[in-house]
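Could you have a look at this structure, given as structure tokens, before my questions?
Just one protein chain is left out here, and the rest sit where they should.
Chain nomenclature is as follows: A, B and C, assigned in order of appearance, with residue numbering initiated at 1 for each chain independently.
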Amino acid sequence: MNVRQKPGAAARVNDDIASETRLDLYRRQVEIRDFEKRAYDLFLQNLVKGTSHLSLGQEAIAAGFAVAMKEGDKSFCTYRGHAHTLARGVDMEAVLGELMQRDNGLMRGKGGSMHLTSVDHGVMGSYAIIGAHLPIACGAAWRAQYLGDDDVSVCFFGDGTTNIGAFHEALNFAAVWKLPVVFCCENNLYMEYTPIGEVTAVENPAADRASAYGLESIIVDGNDADAVYRAAEAAFAKARAGEGPSLIECKTYRHSGHSRADPGKYRPEGELEKWLERDPVKVYRARLSEFGFSEKEIAAIERESKAKVDAATEACKGAPPPPDEILATDVYADGGWAWRN
Amino acid sequence: MNVRQKPGAAARVNDDIASETRLDLYRRQVEIRDFEKRAYDLFLQNLVKGTSHLSLGQEAIAAGFAVAMKEGDKSFCTYRGHAHTLARGVDMEAVLGELMQRDNGLMRGKGGSMHLTSVDHGVMGSYAIIGAHLPIACGAAWRAQYLGDDDVSVCFFGDGTTNIGAFHEALNFAAVWKLPVVFCCENNLYMEYTPIGEVTAVENPAADRASAYGLESIIVDGNDADAVYRAAEAAFAKARAGEGPSLIECKTYRHSGHSRADPGKYRPEGELEKWLERDPVKVYRARLSEFGFSEKEIAAIERESKAKVDAATEACKGAPPPPDEILATDVYADGGWAWRN
Amino acid sequence: MAELTYREAVARGIAQELERDERVVFLGEDVAKAGGVFKATVGLYEQFGPKRVRDTPISEQAILGAAMGAAMTGLRPIAEIMFSDFLAVCFDYIANEFPKSRYMSNGQLQCPLVVRTGNGAGSRFGAQHSQSVENWAMMIPGLKVVAPSSPVDVIGLLAAAVRDPDPVVFFEHKSLYGTKGEVPDGEIVDRLGTAKVVRAGSNATILALALMVPRALEAAEKLKAEHGIDAEVIDVRSLVPLDTQTILSSVAKTGRLFTVEENPRLCGWGAEIASIVADEAFYDLDGPVVRITTPHIPLPAADNLEDIVLPTPERIAERVRRAMA
Partner (left out) sequence: MAELTYREAVARGIAQELERDERVVFLGEDVAKAGGVFKATVGLYEQFGPKRVRDTPISEQAILGAAMGAAMTGLRPIAEIMFSDFLAVCFDYIANEFPKSRYMSNGQLQCPLVVRTGNGAGSRFGAQHSQSVENWAMMIPGLKVVAPSSPVDVIGLLAAAVRDPDPVVFFEHKSLYGTKGEVPDGEIVDRLGTAKVVRAGSNATILALALMVPRALEAAEKLKAEHGIDAEVIDVRSLVPLDTQTILSSVAKTGRLFTVEENPRLCGWGAEIASIVADEAFYDLDGPVVRITTPHIPLPAADNLEDIVLPTPERIAERVRRAMA
């Protein structure tokens, strides 16, 4: 069985989503959008340091999954992890503080933007070596299976990641052990600057490989938060029922460059524009109107989001850098770094 | 398109194989068989040292591929590589000498049984870290493509190898670059001591994954040298025509243990017996009779093979161990090992 | 008290920990039903069942990744990588994931797991199945690294490793699996980061690890008997944490240091310890620090060649004698 939802068709099959859920899906998308735009501005001001990988245009995936997750579920993210971290409810100031490498950062500046982690929110780390976290997510799912817990591990990664060895090992392993893990491939059409089709033997890098692991091929419109939410729900239900892993390919597009100041010049003309028409935030705003939400309700969400981002920005600008003494803490579990006596 | 040849059906579709080819296929199988049995005896006498991985029962694959290969084609083998090395025409004494770690060994005892290499015969090494040689075979194929040469690289590996990351990377890479490489999975039903089905998400570990690389699914009766030969021929023709890689899964069974003195106790009762009925050497002997070859012709091949193995054994027993001074040669291209001045 | 082989000690050590703590789980290739390719885990599957002792595909990255994910969420996995040479196919976990997650998360994540692996030469397996690669782990900040030389140390240090809250790479020596030693009854728990003076002496300090420990001891006996040189032999046991105190005190006493390494020469643990001593004990030293190692070459398969490359008791004794002459 294939579950394929053509762009546009989703609204019809998702008529029964609860109103609070809809508002929630919108709120998370808007907050991520506002946050990412601000992060970009701050990067241009040299206040966001190191690197930074935005999810502008991919917000529906983070929102759809996060809303479908319950407390205790575990997220495993990549360097492109701001969105998923925020979507799980992690404090915006802490995330921005980490990007700005301040002492109020989520990891006090020790990890940096590529490694956002908030164990309290089930965000079990962001991983910057392509593919590494797919097996790790299997391990967290194994723990749940072993203890009889019903939490699910969710692992987000990009299209380019489907070509690395760890992807293959993890998928087979999860399938053989029937682990409660959901693999979400955010296919944004590019592996950094290279179109995914130029380096991949199949058209749908994740979905066309599902059968290699005995899994069904699932393609979802990644710019439609409802569609993502529904697909995630179904996969979670399957996982919690002990029926093993799922692999979901979300078709999407990133509006900005791969990282930092990448101007994205490798894109064919008109491609971005075409996708901007299907901007997930815009799509979802229209959806809300269509479903009878008032302009006032919608605007309130947007206003609150902007206020949150502004407040976080101010707090971070005022925050000090991390103190020198945390440099060598938490290398080992005793809190220190001593490798000798 | 799937090319599937059910055990037994092969004789019918292979009616047009030339007589010399048939004799050649038989000769190579018999020689490998006799060699492997002798290697086992010598192992029990502690004359074959280290480890050793026999191909008893899998001879049809080595023979079928080698006969289909032309000079210049490259073989990439595993630790279970005696068969493929002999099948390419490498001197039996040199191979046995290597197993016995004598100075007359193919690599003068420096490599050992798991690393048989004879560049002159196109045997570009035997690799003992699972999966490593699949990408390497891609590289050799890339060279052919780059220079416009028409040689093909052939990479042999087991069922268990399909679960490691390098398998996935190599298959995708070969497909994307359309490389003249043929991947041959010898599915002998076991990964060491573990039945392959217990650790693999699909029934046919290679063939069921071909589509993940845009390749056709090919399953061949690996105990029928004709069927293997035909499948190899077709894949080589495709590769030489610039149409890219193939992945062929040969169903087979090893009669002996995984390595050394493994008694193979993990096998269900009757399994070995069932496969012994389809012993490739026996099958092919019957085939020859069926096609009108005389008992005399057949017996001559068998006699010559035994004589060859005996001669090699005697020569190796009499050969000295490698001299100490080769210990530190050929670490670097200057012949030596100096890492400092 | 019982006499056990090093191999049996591995199984007993794992069993002790599986029994003690439900969170301990064990996974690897052919480790369960088959009892391991070195037969070092025989009986565990039968005793603890398929939930706790699990066979895996040939997927070293999945093995270590799964161990890490389980460890960070509450289990205490022991993962087997069959031959230490294969650490190279899953090295990202060893080098980049296990040891950095706690630090990068500012202490939020933990990684309490043990990677057991068959290390070292002597089986005529050739260059890809015989390496000593303790330095591959020692050079990575955030790991702990252990290599026992006797059955009792196998059990005690394995227990310490399993109970340790940090990732530990545990090197078992393939050529020691068949060796025997006395092992007390009951629970055995040792301490990481402690070297052991296995032979007291006053003229020179010889440091060794794993298979090199019995060889260093034999060399010390030779040195005493044939040349009257009384060498102290220290089994380093734990490379990280490193018991520099025991080493530096010994050098302060003897004035000479020799390291005996099986790994190839460059950037081995011997280089690290030699550098520490050459810096911190400079004024204690009566002569150069000498490293006795396998030469910096891949390992040959042939028995006679393999026997030459590894440090032998004769070579150790001769090198020490020459340096002390």
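Just so we're on the same page, a residue touches a chain if its C-beta (ideal position, glycine included) is under 8 Å from a C-beta of that chain, and two chains touch if they have at least 3 such contacts.
Computed from a predicted model, the values in this text were never measured in an experiment.
K.L.:
Please identify which of the visible chains the hidden chain touches across the whole complex.
P.N.:
Looking at the complete complex, the unshown chain comes into contact with A, B, C.
K.L.:
Identify the residue among B:64, B:165 or B:244 that touches the chain left out of the display.
P.N.:
Touching the chain that is not displayed is residue B:165.
K.L.:
Among C:62, C:95 or C:234, which one is in touch with the chain left out?
P.N.:
Result: among the candidates, C:95 touches the missing chain.
K.L.:
For the full complex, which residue in A:39, A:136 or A:191 touches the chain that was left out?
P.N.:
Of these options, the touching residue for the absent chain is A:191.
K.L.:
In the complete assembly, which of B:47, B:315 or B:331 touches the absent chain?
P.N.:
For the chain that is not drawn, the touching residue is B:331.
K.L.:
Would you write out the residues of chain B that touch the absent chain, in ascending order?
P.N.:
Residues of chain B in touch with the missing chain: 74, 76, 106-108, 110-112, 115, 117-119, 124-125, 127, 129, 131-144, 146-147, 153, 165-166, 169-170, 172-173, 176-177, 326, 329-333, 335, 337-341.
K.L.:
Please identify, in ascending order, the residues of chain A that touch the omitted chain?
P.N.:
49-51, 101-102, 105, 108-115, 127-132, 160-161, 163-166, 191-194, 198-200, 266, 321-322, 324, 326-328, 331, 337, 339
K.L.:
Mind listing the chain C residues that contact the chain we can't see here?
P.N.:
85, 88-89, 91-92, 94-96, 99-100, 103-104, 126-128, 133, 135-136, 138-142, 240, 264, 266-272, 274-275, 277-280, 282, 285, 287-291, 296-298, 300-301
The criterion applied here is as follows: only the chains that are shown with their structure count from here on.
K.L.:
Give the label of the chain whose average Cα location is farthest from that of chain A.
P.N.:
B
K.L.:
List the centre-to-centre spacing of chain B and chain C in whole Å, with centres computed as mean CA coordinates.
P.N.:
36
K.L.:
Can you compute the centre-to-centre distance for chain A and chain C, using the mean CA position of each chain? Integer Å is fine.
P.N.:
The answer is 40 Å.
K.L.:
Check each residue of chain B and list the ones that touch at least two other chains.
P.N.:
Correct list: 163-166, 198-200.
K.L.:
Residues of chain C that touch two or more other chains: which are they?
P.N.:
As it turns out, chain C has residues touching two or more other chains at 56-57, 59-61.
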